[in-house]
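What follows is a structure written as structure tokens; I'll ask about it next.
With one protein chain removed, the remaining protein chains of the complex are shown where they sit.
Letters are used for the chains, namely A, B and C, taken in the order the chains are written, and counting of residues starts over at 1 for each.
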Amino acid sequence: MDYAIEMLNITKEFPGIKANDNITLQVKEGEIHALLGENGAGKSTLMSILFGLYQPDEGKIKIHGKEVLINDPNDANKYKIGMVHQHFKLVHNFTVLENIILGIEETGLFGKLKNSEARKKVMDLSQRYHLNVDPDAKIEDITVGMQQRVEILKMLFRDNEILIFDEPTAVLTPQEIDELMHIMKELISEGKSIIFITHKLNEIKAVADRCTIIRKGRYVDTVNVADVSKDVLSEKMVGHKVNFIVDKDEAKPTDTVLKVDGLTYQPKGANKPLLNNVSFEVKKGEIVCIAGIDGNGQSELVYNISGIEKPTAGHVYLNGQDITTTSIRERNDSGMAVIPEDRHKHGLVLDYSVAENMILKSYYKPEFEKHGFIDFDAMNAYSDKLIEQYDVRSGEGSKSIARGMSGGNQQKAIVAREIESDSDLLIAVQPTRGLDVGAIEFIHKQIVKHRDSEHAVLLVSLELDEVITVSDRILVMYEGEIVADVNPKDIDVKELGLYMAGSKRGIGYEK
Amino acid sequence: MKNKSAGFFEKDSTKSVISSLIAILIGLLVGLVIILIANPADALEGFLIMLTGGFQEGMLSLGDVLAYSVPVMMTGLSIAFAYKTGEFNIGVPGQYYVGAFVALLIGVKATFLPDAIAWLIAIICGGLAGALWAFVPGILKAKRNVNVVISGIMMNYVGLLLVIRGVKTFIYESTGAQSLTVSTERAIPKFGLDVIFEGSSINFGFVIAVALCIVAWIIMNKTTFGYELKATGFNKDAAKYAGMNETKAVIMSLVIAGLFAGVGGAIAYLGGTGKAIQISEVLPPEGFNGIPVALLGFSNPIGCIFASLFIAYINVGGNYMQSLNIAIEVIDIIVAVIVYFASFTLFIKLMLDKFRNSKKHKTLAAKEGGNK
Amino acid sequence: MNIVYFLFAQTLLFAIPLMIVALGGMFSERSGVVNLALEGIMIIGGFSGIFYMNFMQTNDIMHGMPLLFTALLVSAAVGCLFSMLHAFAAVNLRADQTISGTALNMLGPALGIFIAKTLQDGQQNIGFTNEFRISSVPVLSDIPVLGDLFFKNFYITTFIAIAILIISYFFLMKTKTGLRIRSCGENPQAADAAGISVYKIRYLGVGLSGILGGMGGLIYILPISTEFTCSVDGYGFLALAVLIFGNWAPLRIAGAAFFFGITKTLAYAYGSVPFLAHLALPDTVYKLIPYVATLILLAFTSKNSAAPRADGVPYDKSKR
Partner (left out) sequence: SGSNKKTEIALITDSGGINDKSFNQSAWEAVKEYGEKNDKGYKYYKPASFDDEGYKKQIKSAVKNGAKIVVLPGFKFANAMGDIQEDKTYKDVKFVCIDFTPTKKDAAVDPAENVYCASYKEQQPGYLAGYAAVKDGYTKLGFMGGISLPAVINYGYGYLQGANDAAKELNKKITVNYTYTGTFNESPSIKTQATAWYNGGTEIIFSCGGQICNSVFAAAEDTKKFSIGVDSDQKDDSKTVVTSALKNVKQTVADQITAVYDNKFKGGAYVLDASGSYIGLSSDFSRFKTFKKADYEAEYAKIKDGTTKILTHSDDESAKGNPNKTVKLKAALTNVTVKFEG
């Protein structure tokens, strides 16, 4: 058998954890090989080893049957291995072209950069694979989807033959995912080999030839994708059966909790409003979901409701009270909780302990404050309770520093804090981003439970599966406007995609 | 494996102290080597004098150590306090100087205040002046995003020039081209400290300084206010998202830091030791000398007490070393080397971990070997 | 017209060393290492250059331009060596860069004075003879306006500094290595993934700051004195301010240095500017101009500061 890549018995230990424990991965020439595993299973680590970012403690790597040493990305490049990283490796204030040539620059006199040939090659590649990138655009100005194409171009530009895609679809819209799959197939047809990491089983079913499953750093199995069902895959991944359907009763909406009325937001320097006359309501006992492609004003909507930004026009009411100009603190106090989109930037103080993070929004309340001093005993007791209740795992319980925890557990801590604040309105922005199925299931359950105990939930999500399974009502946002208000039962993913892409508008939302 | 001593050595604070001690040891060693090269004949004697100088003349020297530690303890505390909330308060020299000026102005000119409390009011006003001086970078940072390092540097010179002008206009002692000095009656009282530390320059200011360090520690670690300040320092965005007023926190942390620096200046010039503000356009060195104190003390207010005492101690020792032919700048070199190695904390801690682990492995291996 | 030439020449006196040292700091910070140590580097660079000069002059070994150029090399080399202490701490040991920078600021003058005192029997000042001023260049000095501005009564170091500015701009913004330096200061993970050694680049950045900082120390002291006292009067910190003011970009740094130079000049030469002299304000007011003007300007320009994103963040390969 001709393997393009063989990673044999790879072991890699980080302080405190064996991220890879005797893992073997064999990728055939010209195949799309999926790599499946829960969060923290060790997929990214394994790939980083292949790409030369880490050195394995044990094990060897063969390329086309020949054993090789990959000490750094330059070596990887030498063996024509390229990688699209889970966290993009792009310099935000460089142009697309500069990012692509970085590390393999052509130079002329006095080391001056010579970009003309590179530019031509980039344009050619962009055209050939329908990538549509502008080589002179700055990274910070282009969409996430476009950034990913830059990452792909980086590989193509280097004429790589073995392409690693680490969770490329997490940040893409359905249409973009389709396009990516298309591109991947095209690449295969040219004889390249692809390693494809994703948590989404239908993507694996759609494109992958074979799939290697790892769990908690250990090798589980390699299967022919065509021969196994999604259920089998997920069972192998988590070690037990998984329930994909969110159990929930019919929503029984009562009083209006949140009312957004004609909200318009145009920051200084922007030439068009990012939010345009947005109006909607969220009632007690329902989960309303804002769906849409990333960058259509969802973040801005949340910032305006939660008070980070001040709207240009329009009003926000909470329980009938106008809170448009009140401070964030006042909003929290009058019944608003937010699970922010960016957990590291907005959700946690990473250098605080779990316990300190648990009271981040309530430290000044009588439960935790005595004459200006913090009641540490009360804090710890409260935190221990939440940790127990929400199964937040960390080394030293309440005392653990948040920075040292895995992403999933950090997220659980935030969810615990926000839900337990028992606020009338819970705004949850991408609460399950990048988490594994187990964690996702748990968080979804909590959100539904919260709804059922007489609270209003505003969910903002890019994941269509989540949108359809969790919400009671879907509002689709496109270019800063609400373009549809639909019932999840009456709609499928395809149609939702049309609304999201702006090619269709809902009843009552016509132009 | 989890016995008590292991727990102690695993504590982060223990590791910090150990790594500080290692830094100090290396600094002293480097100092010794340098003296040996420069003057082998006197080297050992000089080194010994430096190490024991703080006790050279008994309680007198010790009292001097305590007295000299006060200004840098306060400027160090100022830097440490702001550093905890994420800002590098390089404007300390200016804050220190305006504090000194206002305190002297009151000490000398506000004769309507009774002697018994004049010093206290002067210290408070000095602190407020320092706070005001730090308020400018604070508000510029909060409202206009001006980098605190650059505004601090500018405010240092503005303060220096204005203080000199102020001294010339209000409290000028023309025969010496310096400010008037506070009379012993209106100086900070000694409350018996002069009996314990006979002949030294110590006064009650030392107690105030230590008390302020402790208060700062309590504010930082025990109060909701400190909780807000630290949260802002670690992650401004998260603090804001959680409903804290991060603008206020930035301003307040700098203002409090400025207050400490101002009090430091006030205490230094109200000691009744004849210390006067000079009319020369040079920033007071105590300001910048606070930086190593804060850094050696891990930006911990209590750490600042020990760090300033240590620095004062070897400086007093260094002063006695002048009886030999060794340039006393070797003290500055030693302190610099110590600060340099203090920056290795992270590395030293990792090494400590490695060392412990390998010992663990060895004992384990030995046990297994024994079992076979 | 004479007054214009004069003000220009004085502006250079302040601006040139500030610019060179700030450019040095720029390389360090654009590569991701905060360099608070500029003051210490200037002092040690000035010290070694003057020490060398003193030796050459008193022993009559070398004089004039050759001496100046070799002295600049000595300053640059020693500055570079000294800055390696910072690089080692910041890059290899992932130290707190504020701390190691501060340590170097203390070490610079202490070491300089200690060495001087030890070798010169307690004397800490090192004298030198200024034989480097060029009073006029044949031909060139006859060019109208430019001739008077640039080719009369000047120091060759001015031209060296201008050359350094142009080269710095070209190097940082147009060359391969410049691109790599910038990538390490913004996103070292990306640079690493592109096969660039972040460590090497950061050593390079810090080393360049040592070279330019060291030269800056010598260039600072040459025209203004006849001896070196192991002090640069806070100009290293001012250079840091210029670097921030100049938004970490070469041409803006030059602009900031000149702005500061002009205000400083006016603060001390107001007597010969009729309009300013007429105001007859107390001299403190004039002396305050540079600092207050900078503060005001900053208040209006700081909203979108472009500090390198990874500036001051130790690079840890295994951190994601």
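Convention: a residue touches a chain if its C-beta (ideal position, glycine included) is under 8 Å from a C-beta of that chain, and two chains touch if they have at least 3 such contacts.
Since this is a predicted model, take the numbers as computed values, not measurements.
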item	value
Shown chains that the omitted chain touches within the full complex	B, C
Residue touching the undisplayed chain, where the options are C:Thr158, C:Thr229 or C:Asn247	C:Thr229
Per the touch definition above, residue among B:Val17, B:Ile279 or B:Leu352 touching the missing chain	B:Ile279
Contact set of chain B toward the excluded chain (per top definition)	41, 64, 68, 164, 168, 172-177, 181, 183, 201, 271, 273-276, 278-282, 315-316, 319-320, 322-323, 325, 327-328
Residue ranges of chain C at the interface with the undisplayed chain	2-3, 6, 9-10, 13-14, 117, 121-125, 130, 133, 153, 220, 223-227, 229, 231, 233, 264-265, 267-272, 282-283
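Going forward, only the chains that are shown with their structure count from here on.
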item	value
Chain centre separation (chain A, chain C; CA means) in Å	45
Rounded Å distance, chain B centre to chain C centre (Cα mean)	29
Contacts with two or more other chains, residues of chain C listed in rising order	none
Junction residues of chain B, two or more chains touched	none
Residue ranges of chain A in contact with chain B within the complex	306, 308, 327-329, 331-332, 338, 340, 345-352, 356, 360-361, 363-364, 368-369, 372-374
Residue numbers on chain B that touch chain C, as the complex places them	34, 38-39, 88, 90, 136, 140, 144-147, 149-151, 153-155, 157-158, 161-162, 164-165, 283, 288, 291-292, 295, 327, 329-330, 332-333, 335-337, 339-340, 342-347
Residues on chain B engaged by chain A in the complex (per definition of touch)	222-225, 227-228, 230-231, 234-235, 237-245
